[in-house]
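One structure, as structure tokens, below. Some questions next.
Note that one protein chain is taken out, while the other chains of the complex remain in position.
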Amino acid sequence: MVIDLDRCTGCGACVIACAVENNVPPAHEGTTPRTGLTWMRVVRVDDGRSFPDTRSVFVPLMCQQCDHHTPCVSVCPQNAVEYDEETGIVTQVPVRCLGCRYCMTACPYHARYFNWWDPEWPAGMEQTLNPDVSTRMRGVAEKCNFCHGRLQAARAKAAAGSRPLAPDDYQPACVEACPTEAIVFGDLNDPRSTVSAAASSPDTFRLLEHLGTGPKVRYRSRSAAVRESLTRNSVSSEKEQVHG
Amino acid sequence: MDSSLIPRGLQRTSFPRFLAWVLPWVALLGVGLFAVYLCLAYGLNQTNMDNRFAFGAWIYLDLTVIALGAGAFFTGFLLYILRRKELAAVINSAVVIGFICYSGAVAVLMVDVGQPLRAWFTFWHPNVHSMLTEVTFCITCYLTVLAIEYVPLILKNRKLRKNASMLLFEFQLHKLMVVFAGIGTFLSFFHQGSLGGLYGVLVGRPFAFRPAFGIWPSTFFLFILSAAAAGPSFILLTSWLVSKIARKPLVAPDVYRTLGRISGSILLVYVLLKAVDTLVWINRTAPGLGFQASSFYRYGDFGSWILFAEIVLLGLLPALMLLSSRVAQHTGWLVTAAAMACSGIVLNRFVMTIQTLALPTLPFDAFLSYVPSWQEVATFLAVIAYGVLVYSFSFRYLNLFPQERELRSA
Amino acid sequence: MFPWVYGFTWSTGNLIFLGIFFTVVIVIGLTLGLSVLRSLRSAQSNEIAHIRWKSEFHDLPAAARTCRHIFAGDTRERTCAHDFDCGTCTAHRHIEELRRSGRIVLHRPAGSGGFSVSSERLYHRGHTWLRREPDGTVVVGLDDLASRLVTDRSTLGLPPVHAAVFRNAPLVTIRRASAGTRILAPIDGEIVEVGGEGCEWLVRLRPRSLGTDAFAHLLRPAEAAGWLQYEFERLQRSLASGGVGVTMADGGLPMQELASAVPVDAWDRALGEVFLEP
Partner (left out) sequence: MKSIRWFVAGFVVMMLFGWVIFPAILYTHEEQPLQFSHKVHSGETVGLPCQDCHRLSADGRFEGVPAIAKCAECHAEAIGSTADERLLVEEYVKKGREIPWLVYARGPQNASFPHASHLIGAGLACERCHGSQGTAESLPAFRRNRISGESQAIWGTSIAGFKMAEWDGMKMDDCARCHRERGVANTCLKCHK
């Protein structure tokens, strides 16, 4: 997945699409920005200058789908977090999770979320639930899995048609919803795919590259200032304003 | 009233006075249990933890009490394996303290996890690469061992020993205690280490991450050493405290000195290795992950003073004090040094758990602060109340300090 | 966890980790099982009395475990490590040999300290004495210190005739203390007669063995005199710090009615100290 920050307007369509697709319940009363369930969120990063000169960039942030040495997989005491060799997706199995939250402390991208409340839908709203995604209960962790329910449905559809999975069969909800087509999704291992082409562009970068986690989500921006501000040593600036 | 339960030859306060001491703790325990009920019935939204501060006061409490409870395994190791006979004076008390610390920690963990009923999944589907798996397995086994070590103390109660089968079981069990001491040492070694490894392996938290020796990060070994150093100090501290509260000598001064010496020497080794580890981290590990170590100390109240306090003020200083023969002559100074050593370890656990999570990782992250909710604090206090209660009852009805009778008549 | 559980793999990590875990569990289980088995076996083999004494001996304060040779002046400082079983003590045998060969002489006069010690009696650490009768039986009574504490015979629960008694195991119970105190039997044997009111002895026993080993652990009069004095001091010390006064700062004679001087709330402690109840 490659996200073009220059195209992102911060509209939040991806966030809504993600929540609808993945049966994320409406925020419970008392939820704060720090306790909500947002598999995907858009963070606004300002450059710290005062009003007329300020420059902001919107960073859609979700599970970065780290490569093999993911910080979260190895720490889970009971194999409730898995690395899928076939797709490269880091998966979370809510029914296996005991809610120790070790994976959440391990994740440098803060992309994992905990169900602090029991999920509740207003009466009638449960009719809108996506049958391809299970709902989660209180006390377990969850996160973006590149709309795995869609992958399963796509696989079944391909099998019904006796054909292999095609790139167009499966796109995550956020990709579909983005009005500016800022998010490109596909097989990074396929050198001919659009996503590979986008990923090999010199203005792409990954968050916290130095940690060696090898995220499969890339960001790109033609602005060197943006690239610099998102890749530099995280703790060098204190003035930065953050709006989650 | 309950004099037939009190060990013969020991003087204990009257039952009403004991009740007056116990009741406030029972009340505190009750409040805590109510908080626990809230957390279990309504979920962890009762706490102030959040997605970023996923570990809070409870994990900190767990790491701390388990480090302080290390006195049980280490005293057992010195007494039964290395045959330091003089430590027989505190072994019973050490076992009770160990049991309290570990059972309290496990109890809090059961509240802390989101789905306590699934706790057994870790045994059924263990991920052996996770430090938490190692911790879970070892602590469960070790708590069992501690409970087994506690049993003879209880069976020795004056009323229970009248029953021949209890006495026989106690006698036979006690003869095999060296096996349990050995297993306890083995298990403690691994889980004290794994608790350190818990944070040391977090490559996503450059503040805590340490490179590995073999399969364990350096914090693994530092935690073992620091726990072994804090354990005897804590035993010293509690024995002294109990003797102050009970207003009678419980152990001979030379036992205090022995404990102090043991604690001091291990603490010294620990502080030196910790200093080396910190230097390696500042110069190699942190820059390798793209971070400047000094930048971690620019947030809030977490200045570099914390490093100084941890290593020098509450590390090197108490180590030297505990080793000094002049300090050892004065129980007051010895106790002060032991308290400082324990505080140093408590601070270390605080830095590893709370500071690690408070510091930002992403370039646009904010520094976080977190204040535990009253439910968290009450649960925390309930563990302390539980410990005081278990210890008070044990002290009243069991013979925790074998030297007490002799010291009384001396 | 087990090979048949879903998701189990025979990886090295699993093998090492689970191997160690199961070893630990098995060792804990086996050790626990072994102690249960052993206690069942010792319950059947009538070792209870022996084990009870052994266990309680180790709980006695060091002062109550003083070696008999201190009272005779053979040695200065020594705590018994053999459960008062001098028959198995090599040091005891050694000192006895030295004494027989005249290389050790008593350098402390065996003062009775006001307690009467009879030359025809042997003394047990539990404050009973024993006298061998010509018919092969022995009679057992309370020594001078104990009989001053236990003045009322009606508080004593004596065993029935034909009951088997074991050395260091309870022989008589005193019902006066809150939890009941036991007076220990000096030797193995069988009760043949129970003494009545006014009798100088409590029970008559037929010893299981009449060999020297059966009596080796008992104190001889020369030792008993010093021992009684020492025991009396020990009793006083233990009572004194509790704010109770049976003091004899001037080294005078112990009062005849010692019992009446011990306050009710200290009874338990006093009896426990004297009759070696930990």
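Just so it is clear, A, B and C label the chains in written order, and each chain counts residues from 1 on its own.
By definition in this document, a residue touches a chain if its C-beta (ideal position, glycine included) is under 8 Å from a C-beta of that chain, and two chains touch if they have at least 3 such contacts.
Given the structure is predicted, the values throughout are model-derived calculations rather than measurements.
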Which displayed chains the unshown chain touches: A, C
Candidate in contact with the missing chain, chosen from A:E29, A:D53 or A:E86: A:E86
Candidates A:R7, A:R155 or A:H210 - the one touching the absent chain: A:R155
Option from A:H28, A:R41, A:R96 or A:K216 whose C-beta touches the chain left out: A:R96
Those residues of chain A which, in the complete complex, touch the missing chain: 80, 82, 84-86, 89, 91, 93-96, 132-135, 145, 148-149, 152-153, 155-162
Hidden partner interface residues of chain C, rising order: 6-7
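Here, only the chains that are shown with their structure count from here on.
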Inter-centroid spacing, chain C versus chain A (mean Cα positions, whole Å): 76
Interchain centroid distance [CA atoms averaged], chain B/chain C, Å: 39
Sites on chain A at which at least two other chains make contact: 79
Touching two or more other chains - residues of chain C: 7
Footprint of chain B on chain C - complex, ascending: 1, 5-7, 11, 13-14, 16-18, 21, 24-25, 27-28, 31-32, 34-36, 38-39, 42-43, 48, 51-52, 54-55, 59, 61-63, 178-179, 234, 237-238, 240-242, 268-269, 272-273, 277-278
Sites on chain A touched by chain B in the complex: 28, 30, 32, 34-36, 43, 45, 59, 69, 71, 74-80, 96-102, 104-110, 112-118, 137-141, 207-213, 229-238, 240, 242
Parts of chain B lying in touch with chain A, wherever the complex brings them together: 43-45, 49-55, 112-116, 118-119, 121-122, 124-127, 129-133, 136, 198, 201-206, 288-292, 295-296, 298-299, 356-357, 359-367
